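Quick one: this structure, given as structure tokens, is what I'll be asking you about.
Then we have chain A:
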Amino acid sequence: MIREKTKLALQKLFPVPEAKEVTTEAAGEEQDKKAVKETRQNGLLERDYAVHGYHLDAQVAPDQLLEAVTLLDEAEFFIESITGVDWIKEKQLEVIYDFSRYDFDLCRVVIRTRVDRTKPVVPTITGIYAGANWHERETHEFFGIKFQGHPHLVPLLLPEDADFHPLLKDFKA
Partner candidate 1 sequence: MNSPILLQPDETFILNVGPQHPATHGVLRVKMEMSGEYIVEAETVIGYIHRMHEKMGELKTYPQFLMNLSRMDYLGALGYSHGHVLLIEKASGIEVPERAEYIRAIMVELNRVASHLFWFGAFVMDLGGFSPLMYALQDREHILDMLEGVTGSRLTYCYFRFGGLYNDVDDDFISAARRFIPRMRKSLKKYHALVTGNIIFRKRLEGIAPLSQEMCRKYGASSAVARGSGINFDVRKNEPYSVYPEFDFDVPVFHECDSLARYNVRMEEIEQSLRIIEQGLDKLPDGPIMPEKKPKLIKPPPGDYYQAVETARGSFGIRLVSDGGKTPYRLKLRSPTYSNMHLFDEACRGMMIMDALAFMGSLDLVIPEIDR
Partner candidate 2 sequence: MRLTLLNVIVAVVIAIGFAALNAAYLVWAERRGAARIQRRPGPNINGPFGLLQPPLDGIKLMAKQLTIPGGADKVLFIAAPVLAMFPAIMSFVTIPFSETIVAKNMNVGVLMIFAFASMGGMSLVFAGWSSRNKYAMMSSVRAVSQAVAYEIPMLITTITVVMISGSMDLMEIVRQQSGSILHWNIFPLLGNSHNILMPMSFLIFFTCTLAETNRAPFDLGEAESELVAGFHTEYGSMGFGLFFMGEYANIVIGSCMTTILFLGGWNAPLPFLGFIPGVFWFLLKLYLLIATFIWIRWTFPRTTIYGLLNLSWKILIPLSLFNLLFTAGLIKVF
């Protein structure tokens, strides 16, 4: 099962004291409710596919990102999308990476990382997935997240000289 393999591989990213045990679904739900109040700690969660639509959910630190994505690349995942979420109350920006497989052995993996709203810098994964290029440019223009090492980080959908980030919650047209 690719799900088990990926889970084990991703688990290695988290040192034992920090990573909570891989929680079961019931605990995951609890985690969810808590997440509204407090920021979620880095770690790996197994989600109920029937409710959430994906299996593995790993929150990593920005410097662990490349490692995690490399793991998925080796397991032949394809990149679905990259997007951001503006958690304005927690003063954080979240970058979400979706991965899936061209396979009947279904496994959807979500990698997420959180950065401070004032200094949103995340390493680029274009070196691993060439297709991340546009996704990262889009996330950059919508949220102002800088992808360090990106070859061509200019606005993609907005005009070339756009300097606003419309999907931030404090954006006013």
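On the choice of candidates, all candidates are chains of the complex that A comes from, given by their letters.
We take it that a contact is a pair of C-beta atoms (placed from the backbone, for glycine too) under 8 Å apart; a residue touches a chain by one contact, two chains touch by 3 or more; residues count from 1.
Since the structure is predicted, the reported quantities are computational estimates derived from the model, not experimental observations.
Checked against 1 or 2, the single candidate touching chain A in this complex is 1. On the side of chain A, the complex with candidate 1 involves touching residues 32-33, 35-36, 50-54, 57, 76-81, 83, 85-86, 96, 98, 100, 102-104, 106, 108, 110, 129-131, 133-134, 142, 155-159, 166-167.
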